[in-house]
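The block underneath contains the structure these notes are about, expressed in structure tokens.
One chain of protein is taken out of this complex; the other chains stay put.
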Amino acid sequence: MSSIPILKSREAQIHTKGEKPFDMTCGKHSVAGSVSQRACVFCGSRVVLYPIADALHLIHGPIGCAAYTWDIRGALSSGPQLHRLSFSTDLRERDVIFGGEKKLEAALDELIDHYKPKAAFVYSTCIVGIIGDDVAAVCRKIEAKKGIPVLPVHSEGFKGTKKDGYKAACDALFKLVGKGSTEGVSPISINILGEFNIGGEAWLIKEYYERMGVQVVSVMTGDGRVDQIGKSHGAALNVVQCSGALTFLAEMMKEEYGTPYIRVSYIGIDDMAKSLYDVAARFPDNPEIMERTRKIVREEVEAILPELNEIRKDLEGKKAAIYVGGAFKAFSLIKALNYLGMKVVLVGSQTGNKEDYKTLQEMCDDGTIILDDANPLELSKYIIEKDADLFIGGVKERPIAFKMGIGFCDHNHERKIPLAGFRGMLAFAREVHTSVTSPVWQFCPARLGNKEK
Amino acid sequence: MSSIPILKSREAQIHTKGEKPFDMTCGKHSVAGSVSQRACVFCGSRVVLYPIADALHLIHGPIGCAAYTWDIRGALSSGPQLHRLSFSTDLRERDVIFGGEKKLEAALDELIDHYKPKAAFVYSTCIVGIIGDDVAAVCRKIEAKKGIPVLPVHSEGFKGTKKDGYKAACDALFKLVGKGSTEGVSPISINILGEFNIGGEAWLIKEYYERMGVQVVSVMTGDGRVDQIGKSHGAALNVVQCSGALTFLAEMMKEEYGTPYIRVSYIGIDDMAKSLYDVAARFPDNPEIMERTRKIVREEVEAILPELNEIRKDLEGKKAAIYVGGAFKAFSLIKALNYLGMKVVLVGSQTGNKEDYKTLQEMCDDGTIILDDANPLELSKYIIEKDADLFIGGVKERPIAFKMGIGFCDHNHERKIPLAGFRGMLAFAREVHTSVTSPVWQFCPARLGNKEK
Amino acid sequence: MKFAGKTDNYAATQNACNLCSPLGAALVFKGVSNCVPLLHGSQGCSTYIRRYMISHFKEPMDIACSNFGEHTAIFGGGANIKLAIDNIRSQYSPELIGIATTCLSETIGDDVPMFIRSYKEECEDKENLPALVHVSTPSYQGTHMQGFHGAVRALVETLAEAAETGDKPLLNLFPGMVSPSDLRLLKEIAADFGMEPVLIPDYSDTLNGPLWTEYQRIPEGGTTIEAIKSTGGAAASLECGMILAGEPETAGTWLDKKFSVPAHRIGLPIGIRETDKMMDILAEVSGNPIPDKYLGQRGRLLDAMVDGHKHLNGVKAALFGEEDLVAGLAAFCSEIGVIPALCATGGGAGRFEKTIKSVVPERIHRKMEIMEDVDFVTIEKALEKTGVDLLIGHSKGYAMSRRLKTPLLRVGFPVHDRVNGSRTLHLGYRGAQQLFDRIVNKIIEIKQDRSDVGYTYM
Partner (left out) sequence: MKFAGKTDNYAATQNACNLCSPLGAALVFKGVSNCVPLLHGSQGCSTYIRRYMISHFKEPMDIACSNFGEHTAIFGGGANIKLAIDNIRSQYSPELIGIATTCLSETIGDDVPMFIRSYKEECEDKENLPALVHVSTPSYQGTHMQGFHGAVRALVETLAEAAETGDKPLLNLFPGMVSPSDLRLLKEIAADFGMEPVLIPDYSDTLNGPLWTEYQRIPEGGTTIEAIKSTGGAAASLECGMILAGEPETAGTWLDKKFSVPAHRIGLPIGIRETDKMMDILAEVSGNPIPDKYLGQRGRLLDAMVDGHKHLNGVKAALFGEEDLVAGLAAFCSEIGVIPALCATGGGAGRFEKTIKSVVPERIHRKMEIMEDVDFVTIEKALEKTGVDLLIGHSKGYAMSRRLKTPLLRVGFPVHDRVNGSRTLHLGYRGAQQLFDRIVNKIIEIKQDRSDVGYTYM
């Protein structure tokens, strides 16, 4: 095999810790032809709003965008399951020529009557603006007619990056915030932002806060409900997970309602504990909250520690590669993996900013590869060079790891197990353990160094 | 292919109606090396006693006899399922040398304690007498110890034919008869003999009699219970189905208890109706029984007639071959098939007697082949010659029919659908229809006359 | 949950039973040796399609994208496409780049053929220029199947030449969208008839390959460009699929018209009759008799069909998926006594009902519901009324299967909730054997598990 070439235009987005002065180029539009692992604006919006289970999610455009996003995420709902259906205006050639507004209106009319959602999100896809549809006008008309919020989401795929999609989703969400009454909202209360309840994670987290004595007014958007979002402005604090997605909303709520926010991560024992302590610290007048928090952390950690230690025995010294959407998650993962005795040899993200990358490189050992917006060739090149035993990423990264005989842990929205929270840490450890200790690797030619036929 | 030869010694057991003066040789031990479709004495006993669901059935011998008869019949129980387990003393080499009595005793001791059956049947297999085990003595000992009937069944495989097995089973059954009180037994009452509740048939039949106002004291042995058999001598009449199996018992009960018996068949509309009328006629002092019987027959026939007529349209003129255990069943099947518009071109039985065969040939058209104790080669020879569309038989006949592209209906104990009773007639018609009308036959080379590759 | 059904003023598509055309085109290009597919549109198109196909094939799925930004949409995608080609070339060194458009590039009116011409003209390194094949796949036209067959045709029309035949007679095989195992089977059959098959596409190795010793930028395998070029000199073409491959203008008809390569057209060879047809054509074209191996397979298949016939005769099944697959399955069902009580497709080529009816005996027609251009909500509504014993289709029917408590037998694409989508065999006698065993065993399983008795023999 000829060695894998790196595009010249991508060189500034790839660094090896310790080699050169660190200065990551990032936040760029992906290079044409580079097979980025990123998605589009629409994807960003869809990820954020998807878990709102009592809303109608109508995708305005040709069928593909709706078809590919039908029920592909592990975001659970304790009640309605409307979010798991796929609705599309399914634009055809004549709609492209004559415009899709009528079809959109008819679709909303019909679907709202039938499913009786609490709100409707209308996602614009690439060609909607180009064919000249006035989606906002249709939404207003239907909103007036049906008496529920009908919110356009400006998610045309090409108009920016996935982050712009987050922003568009937050814009839509923000229109729901403040629609409800804050009666019954305690002064000791929070919103959980940026937690999507994959595998029931939001339920875990929420329970911790509630056991602390802190009311959770809304989760955005895991197991989300339109009414909860409506009264979320009543909460005393926004607790924002992840680097990108919901920060926009937190900022808007801060400006409009004065709600302060803090950033947290629920991944790994340390960060999970910190997320609870940081919230407790915001309510210094109620010292019993901090008391309870300490107790919770102690209990929860004690419950998982014995098995974690067992697992650590098998994982000690193994090498891991991380490629995730947001850099913030990568921070936590590095800590979690270190906790399991593993060494991170590659870390990258789709959407990190300069500061994120600086933090990343500070967390890593010399020689670790750090990447922004990587593609399959780059990822495979470095996981092989670094002889990783485990790759943490999403569906698109999985076959790369597998072809080279490397274990894999899905840390994306498609997974079905909780990886957040204390119990999530145990699930994470088990997941990593299950993959890394499988006997199948013994047969993999790349790991055998050509010793096998 | 060379034509299929018929063994000289078998020629007197094969007749073509209308060709020669009819004189069937039958009741012979099968010829060595002839691949008879018959089974052995053990099989005869096992078939009769199998459905008694609250008894322990322990097979004394090497493992095979028990292994091959484990849960292979469709005889249903409304309560205990003990009959569906397979118990064996599993004699090994040292038992053959030193005798199996101790093992038998231990097995009975252990199994009766655990399963708490109402009685135990101990089946002797071929080598039991030869190695000198005194089974009767062991049974007596355990009977005394456990306080339940423990009955030896003299079913050594080689000691006769399947019919001798029926006899051995009846001997064992007869020891149970009379053990219970006849309190509550009505003077208008019967026992149903020779109905094994395959696919729930006994339930159907029993319901007819009960609707007539006739008490059913026991069914032997379908959905059978030891206690019911115990009080069966109180019944006013024994109603015996089938040519062979339970007639021995009916004779013994007639002698010992003076219970009269009649012979019936529940297969086909006419015979089923006659079975009810014949019983009603035995209670002439209660004319309302005959009244009710007429009503039942009318209602039941009306319920199945429309669909039967539909089915008949597809089956009219098709040709059938019948090879069954008892000849009595064959009589009914001929009538039932005629009712469906089908013509019987071959009929045979494993255990018919001279009179049976005489009746058979009287029922058949000229040219019909009539066989006693046939083997696969004979059966295949004649179904091909006669161009049959359907074969009615048991598991061992099935592949013969299939290889030649001929439909098949299982009329043996392995089936799971009721073929007796009015509803059974409909099930039979459906079963035949399903097989005969399948599109697969269009591809069968034998039926295409070599037109296909 | 109750669904809104398709009504007269129906407007929304709910749980689509089809995908968009660029997916089909990308799949075809994955089946060409040393080829990188390039979608001309937004980043999301390629990412979603990659993700969707990875979940089925479980293989690396590099599909490039020209990555439209806001400027691109305004000023056109010419610059992007050129940059994309450059970047693909420097990373992958492909022999062919298969360029499929998307709704976006089509809507803004990009003239891709012109972009390609000008790229070629401007190119300094003409020697090493990969072949550039363009197919127009606006997502608002047709389904993934139109994209699939369009790409096949584009490959042939762009590359085929009047060629000399080699030692063995060449057979052009246009298999339709079948599984890697199906493709492998078709190649084996053609070779057993002494022919050299050119499969377009052939992703049997590229999307169902072994583990790697070293990373492969483009997975090994696929139809070579040389082979595609040679299609003009083939002894015959065999096109599979009555509905889409049966369109008036296809790769096969084009080769017939242009190079007089006789085009044989059959349905997907699913079941006895259509496989017989294929065997007869191959025997005729090759001049060789049907190999014993296949007579043996056929014989054992028929034997098995007879052995299991009673379990199936009268069983009602719902078939759904792409048009040609459903037609092939309906034909096979009719051979084994299964009533294809509902045949549904998200496709809308307009020949679905007629084709289905042509492969099912007339007396069954009144027991059937045939639905074209429908989504899963509509199918489920219909099934709530009809009631069938079994669903046969792809994984997207699982939600419906669960609600209806009717088991789903997974065939076709996508299979997202089982591991062997790539290995599922549909074609030939062996494919029919596997389908038969799966169907009859599933029916037996239902009967056995739902029975109160729990018979241990069936």
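Going in written order, the chains are labelled A, B and C, and every chain counts its residues from 1.
Operating definition for what follows: a residue touches a chain if its C-beta (ideal position, glycine included) is under 8 Å from a C-beta of that chain, and two chains touch if they have at least 3 such contacts.
Everything quoted here is computed from the prediction, not taken from an experiment.
The chain not shown here makes contact, within the complete complex, with A, B, C.
In the complete complex, the residue from B:Q13, B:T89 or B:S218 that touches the missing chain is B:T89. The residue touching the chain not shown here, chosen from C:M114, C:A162 or C:M458, is C:M458.
When you scan B:I14, B:L76 or B:C126 for touch with the missing chain, the hit is B:C126. Listed residues B:C26, B:C43 or B:I198: the one in touch with the omitted chain is B:C43.
The missing chain, though absent from the display, is touched by one residue of C:E214, C:D307 or C:E353; that residue is C:D307. Although one chain is not shown, part of chain C still touches it, namely residues 55, 58, 208-211, 296, 298-300, 302-304, 306-308, 311, 395-396, 398-399, 402, 416-420, 423, 433, 437, 440-441, 444-445, 448-449, 454-458. Although one chain is not drawn, its touching partners on chain A can still be listed: residues 70-72, 74, 76, 402-403, 405, 408, 414, 416, 431, 434-435, 437-441, 443-444, 453. Within the entire complex, the positions of chain B that touch the omitted partner chain are 1-2, 4-5, 7-9, 29-43, 58, 61-72, 81-82, 84-93, 95-96, 103, 106-107, 109-111, 113-115, 125-127, 130-131, 157-160, 375-377, 380-381, 384, 395-396, 398-400, 402-405, 443-446, 450.
The rule we apply is simple: only the chains that are shown with their structure count from here on.
Taken as a contact graph, the chains are arranged in an open line, each linked only to its neighbours along the path. Looking at B-C and A-C, the interface holding more C-beta pairs in contact is that of A-C.
The centroid of the Cα atoms in chain B and the matching centroid in chain C are 54 Å apart.
Averaging Cα coordinates per chain places chain A and chain C 33 Å apart. For chain B, the set of residues touching two or more other chains is empty.
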